[in-house]
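After this line comes subunit A, so read on.
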Amino acid sequence: GQSKPASDNSVASTANTSDATPADGGNFVYGLATEVDNFDPFTATTADAKSIYFNIYEGLVKVNPDGTFSGAVASDYKISDDAKTYTFTLRDGVKFHNGAVVTTDDVLYSIQHAIDSGIPGYDNVDSFEATDDKTIVVTLKKGDADFLAIASQAIIPKDSDNQGELALAPIGTGPYKFASYAVQDHVTLDKNPDYWGTPAHLNEIIIRFIASSSDLLVNYQSGAIDGFTANAAISEQVDKNSSTINVGHSNAVQALYLNNANTPFDDVRVRQALSYAVDSEGVINTVDYGYGTEIGTAMIPGLSSFFNDDVTHAYDVDVKKAKHLLSDAGYPNGFSFTVKVPSNYQVHLDSAQVLVNQLAKAGITMDIQQVDWATWLENVYTNRDYDATIISVDGSIASPTAFLSRYVSDAHNNFVNFNSKDYDAAYAKATAAVDQEKRVAGFKECQKILSDEAASVYIQDIANNFVYSTKFAGYTGYPLYAVDFASVYRIQ
Partner candidate 1 sequence: MRYLIRKAVILILTMFLISLMTFLAFHIIPGDPAQLILGTSASAEKLELLRHQLGTDLPLWQQYTSWIFGFFRGDFGTSIRYSMPVKTLLGDRIVVTALLGLMVIVLTLVVSIPLGVYAASRRNTAAEQVVNFLTMIGISIPGFFLSIIFMWVFGLVLHLFTPGSYVSYQQDFGAFLRFMIFPALAIAVPEIAILTKYIRTAMLDEMDKDYVRTARGKGASHRTILYGHILRNAIVAVIPLIGMMIGSIFSGSIIVEQVFGVPGIGRLLISSVTGRDFPLTQTLVMYIALIIVITNFIVDILIQVIDPRIRLSN
Partner candidate 2 sequence: MSESKTVTSQNLLEIRNLSIGIREGDKIYRAVDDIGYEVAEGEILGVVGESGCGKTVTNLAIMGLLPDVLFVSGGQILFEGKDLAKMSERERAAMNGRDISMIYQEPLTSLNPLVKIGRQVGEPLRIHHKEIPEEEITKRVAESLREVGLPDPEVTMEKYPHQLSGGQRQRVMIAMATICRPKLMIADEPTTALDVTVQAQVLRLLKHISRKHKMSIIFISHDLAVINQICDRVIIMYAGKIAESAPAHVIMRHPAHEYTKGLLRSIPRADSKGESLPAIPGHVPSTEEYRDPCPFAPRCPIAQDICRQQAPDAVQIAKDHVAYCHFLRAE
Partner candidate 3 sequence: MSEMNSEKGEILEVSHVNNYYEDTGLGIFAKRQKRQVLSDVSFTIHTDEFFGLVGESGCGKSTLGNAILGQLPFEGTIRVGGMEYSKSDRRKFTEKVQAVFQDPMSALNPRMTIGSTMREPLRAHNIGTREEQIRAVNDMLEKVGLDASYADRYPRELSGGQRQRVCIGAALMLQPELIIADEAVSALDVSVGAQILNLFHEIDAGADFAMLFISHNLNVVYYLCDRIAVMYRGTIVEIGSAEDVYHHPVHPYTKLLLAAIPDFTSRIEDDGTGTLADIAKANAQFEVRNEDPEGACCFYHRCPYANSECLKRPSLTAVPTTDSEEHRAACRLAAEQPSAQVDEKGSVAEAFQSTC
């Protein structure tokens, strides 16, 4: 398995759900602290939107709770040895929500649409064709063992999204179909009775958009919603006798990201000093109620086979060493810098406040500056006009490249301005490898370099807990940010 099964983590659950008898029917009100404003799987990028449309759309294959993939719209797939040719066989009788049966035309349209939309990974597609009315062959430019993850991109009806129509009227093949949407209020999903696989238990899912994560809590406590996903600071507040907390990961790398192009962070000793000064465990304990998972590099533990656990403790807190490194770098009395934190993420603001204390011990002064999300995107992310920031960076797909590609010197999204020839070479080597072991070794090497170079101060993979009422059970987590409503059922 690529990930620890979610059930392993369900430590906080006090209610014994396994005895309960599942019952079909009923509805489930889910609270979301952001808005799903776009249901088009080709343009929507917010994690929250993706977590919801996981229930509506399916790809040729679909991720499993353990991180492996299995057939969805395709019942079967074959991968050539050089991982260059992928052959998918369509499943019989899969129907779109509009009642139409999925044909190869739909699949071809979807693949072309993904290429046109610039979905990551599709730039590697060399050609694709339907060899018969059941078989689709995709040929890649260079071998990619991860293409299955990429092939989980939604399959949509032919010509259904030429003008982005899906944004407001999604049509997929998933266990739930879109029913209605009220801006800033809610989205309703209805059970798809024609679902090819195990049908969902609940008849209706109402996703309410709530202004902030603290309001999620109030709404949950008041009974207005049956469940929500939130970080530990919020999820820990619920009444544990009437709630099941399914501990999961946010599957994103929280770090104090340093602008490697700016002084003093262009000096590896300074970055290392910061890494030594920061006590990740302290942050996890204070901000994340101990639920987060410590990391030492830009990889989530969820992708366990690729995750380089060796470097997790490379920079265990050592203030003396930090000070030493600082004076080596020419800052015997420390220095001060400003960290820009997006104001809409309380977790990061809280983490920043903890870091202020920790860094102060090493003589470093960190000033916090809150910026709103749009400003953060423009100033920090796009223009790279910052010294440091705290954020969680997620991967768009369950693949190590999603996390590691951005550290390549000339990557367009290398917002930390990391620049290492060694890394570029190591990354190129890892991605070129078809052999799984070599790939794993290659990516681990990349992570090692990031750790050695202290590209940023890696802190944790923040816990992202699914909290729901004990009236329900069955929730299953994934190594992706997805909320699988089909697994949830009402207890009789």
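The candidates came about this way: all candidates are chains of the complex that A comes from, given by their letters.
Basically, a residue touches a chain if its C-beta (ideal position, glycine included) is under 8 Å from a C-beta of that chain, and two chains touch if they have at least 3 such contacts; residues count from 1.
Only a predicted model underlies this, so the values are computations on that prediction, with no experimental measurement involved.
Here subunit A is displayed by itself, and among the listed chains 1, 2 or 3 from the same complex, it touches 1. Listed in rising order, the residues of subunit A touching candidate 1 in the complex are 31, 35, 37-38, 43, 45-46, 117-118, 120, 164, 167-168, 182-185, 208, 210-212, 215, 218-219, 221-225, 344, 372-375, 377-379, 381-382, 393, 396, 412-413.
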